[in-house]
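Note that one protein chain of the assembly has been removed; the remaining protein chains are unaltered in position.
Think of it as A, B and C in the order they're written, each chain with its own count starting at 1.
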């Protein structure tokens, strides 16, 4: 059974918890992995943007992989990001990930380096040739400043360099075109990276979703996926609409934080309120979510049934 | 005597030569450092974009620093880039650079991480606080996807986080405004990163220039600088116009290479033709300059007096 | 019955046919209006981007309005774009449109002028105050270089300046957020401007779609809409998938034409093949669709059942 056979559905990008001193909190990471697997997710994406991948050095990355893989214990497939600016450094990360035992790699275009589409394809080719693991192309232009062109995705698939795409480009029309282009290639797995149009993507034929918000409420995304798979658009939309409401917390820090820190930061605050994480800070230079927003997120979780109402739950 | 006192003039970003197997060619790197210092440059910028900084792992970076610093032997101040996506990883590079003995650090905004101006200022603050070396802010939005705002540069200076700026933003009007803003602060050093408007920047009050093309013809940039310093605009322009002509080689690969590979790649081909480098390839995934362009560059160097006409020199 | 009550469903932006001499072909325009109304569309959008609005002077615009309104004869509501760079010139167009008898106006942000969100809101306010017709906000940043912010749309609705939005921004996630924000305001009509994710938008709660491709196959978009309204996601998707296939013709001129000319140009070629238009050229400086692509479009229409196979139909 190939990875492509098993790799579909809800595959959250696993957030990375830290101890007070900033080191990786392996206990909390295990709790999160259990929370996700128990929530029914179909796979795990380690060391993605939501995991603060590029804020972790090689040692931290290895620790995250070893910890999460041990906890997952083969119950679901696990893929890992190897984000770095250029090929040879990515290769180092890829070798670590392979040794750790991941099922596949998630690869972005090079960044900082201003490479073009052809050089980006070469990047995938080098990694595929030297590592051999199945690869997922990760299209995230807000981070890497290059959009994977439609033709590039075709080349990556035709040359057997990737078996899947995670599309976090925000270009839902372009994603729909790719779903169309590969409608006769069920082995090609197309994932949306959007938390808020997962129902639309799945009903249109996408293979799955990689939702950062899935850290907080994995079971809801699983219900959404299952509804879509049985063709129940109304049920899928109900789940999605509730998740869109839940998602609004990412905007509450916009006056003070960057979009990155407001998004992942909110998820981590929620995970702390839910008892999964002991701390919610991100790695520097990301600033913490303001205290008032942290309290507002607690109330939000209560409203959405993710926390029991209680002493803290009444905070607004 | 502070670094600010000594840090002005022509400070080329030193290209990184490789052996055939891709390892750093320390012999060629020493030759290049001698070429630059003998050419009269006023400082060296190691591990910048032209050095393919982000394509080098920690070990390679340390080797470049040790090799170049040993060769420079204190004759000119040496600053080093610590490019990485986020604070803690940059700190690792910064410690290595400090141990190696550099005079100062060159720091960009974080990248991949989508940080805002405030988080970027924090990034500089952490580095300044924990490393203590003088720092140069490096504004290069094409690589890091964030332009350092005018207010940000003011804060970085006022809070004593940086003593200098290298502006590779292409926003020459904005740079001119900064030159104006700091006209009463001669201790604040403003460098243009542009090879082609160095005369304008210097005549307008800039402290110096960080020209990638300075690897190829350092003496010409030094002459340009000296002409500008003595107020001889016509002589500065003559040097600049010749250097603009020389620079045209960076566009000759545009049909095949990205701007990065076409630019740095051309400089490395020239350095090989000039006998300073044994190889001209860049690190992956950058593609090599096409053969026909390599020959054309040889003829170009002959025309510009950087190579004697000869058997190879007559190639077109 | 207010316009809001009647304004939903499929509202194609009506293409503008020309005679050989470039004047507006009123006979062909009437044929197209009949084709659309007979195809079951729920409204008409005159003088939009697909209508080449900004390529038409005041006289041409009045002629288009008078011709199309006479042909529509009140069978469906008709709204009209008043595109121009700034308020006072838009007011002139708006008065013409009001005199012609349109049911509402479609208004973009000012362009060329670099206005901000607040000034854009003022623009709507002036138009609303002086003309009084119901207005649709048209978000089309690729044309006007400003994205209507989520807050701006809220202000436009709260201040009763617009009752509807046409979103051609390509930001489907943002559109989904607006659908959520106004879920308790059924009188606020949210239209997607995308031809290729209409099923997703409608299943998620959008009021309708403004598809340029709807000129060519209005009945298919009406079927798609009706399927979505009765909750039959699978049927809606089947229509959408066929329409995505049909839509591919817009890319076939990409090597030679701009995206604008390749898109609208292809629709006009199809309308000529279908006998609705006598000519398919756009106004200058748009270039015509290459001959080979024109033939390929004919075959494409045959394949999609929009033309009978025949002597010309076998062209590839």
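Brief remarks follow.
FYI, a contact is a pair of C-beta atoms (placed from the backbone, for glycine too) under 8 Å apart; a residue touches a chain by one contact, two chains touch by 3 or more.
Small disclaimer: the values here were computed from a predicted structure and weren't measured.
Within the entire complex, contacts from the absent chain reach the displayed chains B, C.
Of the listed positions C:89, C:149 or C:306, the one in contact with the omitted chain in the full complex is C:89. Which of C:70, C:259, C:292 or C:309 touches the hidden chain is settled by the complete complex: it is C:259. The residue touching the chain not shown here, chosen from C:113, C:248, C:278 or C:295, is C:113. Within the whole complex, the absent chain has one touching residue among B:96, B:200 or B:266, and that is B:200.
As for the chain not pictured, it touches subunit C at residues 22, 49, 52, 54-57, 83-89, 92, 110-116, 118-120, 122-123, 126, 142-145, 256-261, 283-287. Although one chain is not displayed, its contacts with subunit B can still be listed: residues 170-173, 176-177, 180, 183, 194, 196-197, 199-201, 203-205, 231, 233-234, 237, 240-241, 244-245.
In this section, only the chains that are shown with their structure count from here on.
Looking at subunit A and subunit B, not one chain touches each of them.
For subunit B, no residue reaches two or more other chains under the stated contact definition.
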